[in-house]
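Encoded as structure tokens, here's the structure I'll be asking about.
The complex appears here without one of its protein chains, the remainder shown in place.
For reference, chains read A, B and C in written order, and residue numbers begin at 1 within each chain.
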Amino acid sequence: MDLRDTPDEARFRAELRDWLAASLPDGLRGHRGGAARFEGEAVREWSRALYEAGYAGLTWPKEYGGGGCPYSYQAIFLEEMARAEAPHHLGVIGLGMAGPTIIAHGSEAQKARHLSRILSADEIWCQGFSEPGAGSDLSAVRTSARLEADRFVVDGQKVWSSFAHIADWCLLLTRSDPGSERHAGLTYLIVDMRSPGVEVRPLRQMTGEAEFNEIFFSAVEVPVENVLGEVGGGWQVAMTTLLHERGTLGFALTAALEVAVRKLIELAQDRGATATQRDAIAREWIELQGLRFTAYRSLSALMKTGVPGPEGSILKLQWSEANQRLGKLALELLAQDAQLLADNAPYGGYWQHHQLRSRGNTIEAGTSEILRNIVAERVLGLPRSR
Amino acid sequence: MDLRDTPDEARFRAELRDWLAASLPDGLRGHRGGAARFEGEAVREWSRALYEAGYAGLTWPKEYGGGGCPYSYQAIFLEEMARAEAPHHLGVIGLGMAGPTIIAHGSEAQKARHLSRILSADEIWCQGFSEPGAGSDLSAVRTSARLEADRFVVDGQKVWSSFAHIADWCLLLTRSDPGSERHAGLTYLIVDMRSPGVEVRPLRQMTGEAEFNEIFFSAVEVPVENVLGEVGGGWQVAMTTLLHERGTLGFALTAALEVAVRKLIELAQDRGATATQRDAIAREWIELQGLRFTAYRSLSALMKTGVPGPEGSILKLQWSEANQRLGKLALELLAQDAQLLADNAPYGGYWQHHQLRSRGNTIEAGTSEILRNIVAERVLGLPRSR
Amino acid sequence: MDFAFTPEQDELRSQARSFLAAHPEPSWAELAGLGWTGVSVPEELGGAGLGFLEEAVLVEEMGRALTHAPFWSTVAVVLPALPPELQAQVAAGEASWTLALGPLVPDLDTATRIAVVGGDSIWELDGAGREMLQTNDATRPLGVVTGGSAGRRLAGSELLPRMRTRSRAALALEACGVGARALELAVAYAKEREQFGRPIGVYQAISHPLATTYMELELARSLALWAAWCIAVDDPQAGLAAAAAKAQCAEAAVAACERSIQAHGGIGFTWEHVLHRLYKRALWIQSWDASGAQLRSEVAARLLDGEGE
Partner (left out) sequence: MDFAFTPEQDELRSQARSFLAAHPEPSWAELAGLGWTGVSVPEELGGAGLGFLEEAVLVEEMGRALTHAPFWSTVAVVLPALPPELQAQVAAGEASWTLALGPLVPDLDTATRIAVVGGDSIWELDGAGREMLQTNDATRPLGVVTGGSAGRRLAGSELLPRMRTRSRAALALEACGVGARALELAVAYAKEREQFGRPIGVYQAISHPLATTYMELELARSLALWAAWCIAVDDPQAGLAAAAAKAQCAEAAVAACERSIQAHGGIGFTWEHVLHRLYKRALWIQSWDASGAQLRSEVAARLLDGEGE
């Protein structure tokens, strides 16, 4: 056990920190997240800069243009990016989900076509998983893909798809066997978002911003060579995608929480805090350290065994609740000023946005109810809940 | 709406308060509850004194020796008893459950034999509902009653029966039809606890005291005239018992909580409290007022419509959690002295006992899980949970 | 001991519920026409001569409906400070009021007149500029006043504690309305929305938090009604009851909205759904005047130090 960076890790961290200090444009620093993270040419240029410096796809194999680094490098990368308050590479879905799934299940042609363009932010991806009738229950997918000669014809609707409004490609889960039920008969397709019949409508959230989209598919033609994995084997491939989503997610979340806790402490120093508020702030700082070191423990297991430790399954859930408590605590510190938005608001409205946005954290990417089921069943071994 | 006593209620309260001041022996004042409430001749004498002063069975019909008073009198009685820290009448089960069930479903002979003796504490009752395999699921009762000529022969085991070790009679739920399942085929029997084949074993709790008992029945003979209600109709009769248990229970609980909150405030004044502890104490005091006025609202509905308001269903659950928080808060105020028991303990160990005993509050008389199901299904109308 | 509304009060509630459901932004004249703005104004001044319990019914319903009107600021806050002829104007629907106590002033977009505190008196503020701010709860916006000067003297400032007590009790009641509606929406959704082949209300992960919400709201409502009754009969516990009620009801309403959003899943997080507006009102109520912690600190001072008795 040694919680310090190895000499190689320390060197990587120091270089990255220097590079960030030199390369991150001032306009992008202190990025508050939300819809702003998709927009503007600056974010795309920043993504390209990350790629050119070798920071895109750190853990991807070198043969596909990645860094071939151990997972700890990705963890360090996420920590330092968050500490610098730098926006993420625009290709979050491509780097974290589509790319790894293509590496695991894709054809050589698919690998050649997509992987390097994902790294360089020349291709932006979105995913098409959730449907209006199938939120937590992914196996209830009804978007249909009908095989006609050398192409699938896709009809249906997806929802809660971030990046869809700027995406070039969609990783789409469809039902290719109309008589099938639940996990069988699903096929995973790579869909060109510029195909005729694809329509994207932004979904406005309670923050007033639109970060997610609905995607409507009407008779969209997808060539059979765009099947990812086997026809009818979509469920297994989708599970790979979700596993990759959850791999180093904990680090990204914890690193972002660290920034928010630091800002909360500054807020309390600026405005003063009562004894009960100080107690709550200390509680959140302690919880953050717990999350951070739990992410380290999970990562150590991943690096030793190739499988993330069971501790990792708890990070998203605990983070989401911590992030919600943090936002409410900040509003309490702001008192009546918490009502102010935009220009009048203290700290540019950071906390007002944070607090409302955080209500989505326990819903998106697996609701807390589903995640508790998963912990109960897969980690504790309790019987499947009804 | 008028939260004040009516002139009649005010007179009743004033008389009761004077009577309590004059009649409650010093040795019984400030009674901490727990197993002590069963024991000693003093409690039995006190019960008889309550009876003689007309305070036993206040809401029972006059024809059965009761007071024939409105429910508000019972509420006032419970409040004043708690404020005086007086022990309850020893016949809690008889007064609150057995008596009302006999009044509703009993034969004339049963009424004549039991009712007045319950009031005078000459008969002490216990109930036999829960079984080792049927805790929250009462319909899983397996204690059998086999009809042989003019008597039932009872075999089986009951558990969590308070007062059984001093009881003269048991209100016993049995399965009289061996082929039946769930709510059918149950029969309610009145069992003489001195019958051959009845054995009572005290169950020691985490407090170190034994407040509950196991009751073992082997070939216990019960005459058929001791069936309460119809043979096979035990479930319906049992529901009457439970309804009566929950009728004015809220008042008894709230009144007891009021005493504990008062003691908590005294403790905080004696020992000092931090700002966070003061916040928690205020929260509990506010919660107590919420419970108290919710009990009033439920009572107003009961007096107007004959049915307790739905608000009443929440009192036991909310009270139990409040009582648990209170105990933990007191231990926090006691700091390391919280470890001390018996003679060394501050306040004679009141809080150490209170805190441990309170862990049973969310389990006994309907677990909080079952009570939440009941609120979800019967009050909110949600579908039956699985 | 009677803790139930009269049939007339129940009737007022059902009238209010149906009117407000149809009119989220009623004009002041419409509210006056219904007799609501003068419900507690004496009959000789054109009011109904009723009391705070009837006002309680109305503000609870306005919370539920997220009514955008200066009813709380006029009737719950400023009315007791108004001389008889100004009370008559309120009853007649000719004037509505708000109180500028701090830099942020509520209902400044709709209230026609402004009261301020200066020295030992409460005055009408004349000739002030108004600037509306972009704020979180669009149904109760805040603004700032600029310039202006003290006009007519309305009352002595010894009335302020009573006004604050009424304000807090009314906000507590509004919070009860907000919370109850958020819960109803969640219950309806849980009966109808299916996942894994069953309505989600069968899952205790959904149903138990909603049961908890029901329980918290009922407890909170008992406190709000206690405070309302104390005000109606001028009970000396009114200030304490209103502080307790405001603390508990605001937090219960916020939690009710949060659990309702969670039960709704993604749809509850959208701009189109009413839930976020209920949530923002609940947050408004929580942040206005004094937070739960501040109110509990007042309560603790009374309980532990005997202050304010």
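Things to note:
The working rule: a residue touches a chain if its C-beta (ideal position, glycine included) is under 8 Å from a C-beta of that chain, and two chains touch if they have at least 3 such contacts.
Not measured: the values here are computed from a predicted model.
Across the entire complex, contacts from the unshown chain go to A, B, C.
Among A:273, A:330, A:345 or A:365, only A:273 touches the chain that is left out of the view. Contact with the omitted chain, checked across A:49, A:301 or A:335, is made by A:301.
Across the interface with the omitted chain, subunit C contributes residues 203-205, 208. Residues 130, 133-137, 140, 159-160, 203-206, 208, 212, 274, 276-277, 331-332, 334-336, 338-344, 352, 356, 359-360, 362-364, 367-369, 372-373, 385-386 of subunit B touch the missing chain (whole complex, contact as defined above).
For subunit A, the list of residues touching the undisplayed chain reads 1-6, 9, 72, 75-76, 265, 268-269, 273, 275, 278-279, 281-283, 285-287, 289-294, 296-297, 299-301, 304, 311, 314, 317-318, 369, 372-373, 375-377, 379-386.
In this text, only the chains that are shown with their structure count from here on.
By the count of C-beta pairs in contact, the leading chain pair is B-C. Among the remaining chains, A is positioned farthest from subunit B, on the basis of C-alpha centroids.
Look at where the CA atoms of subunit B average out and do the same for subunit C: the two points lie 39 Å apart. In subunit C, the residues touching two or more other chains are 202-203, 293, 297. Counting only residues that touch two or more partner chains, subunit B has 275, 279, 386.
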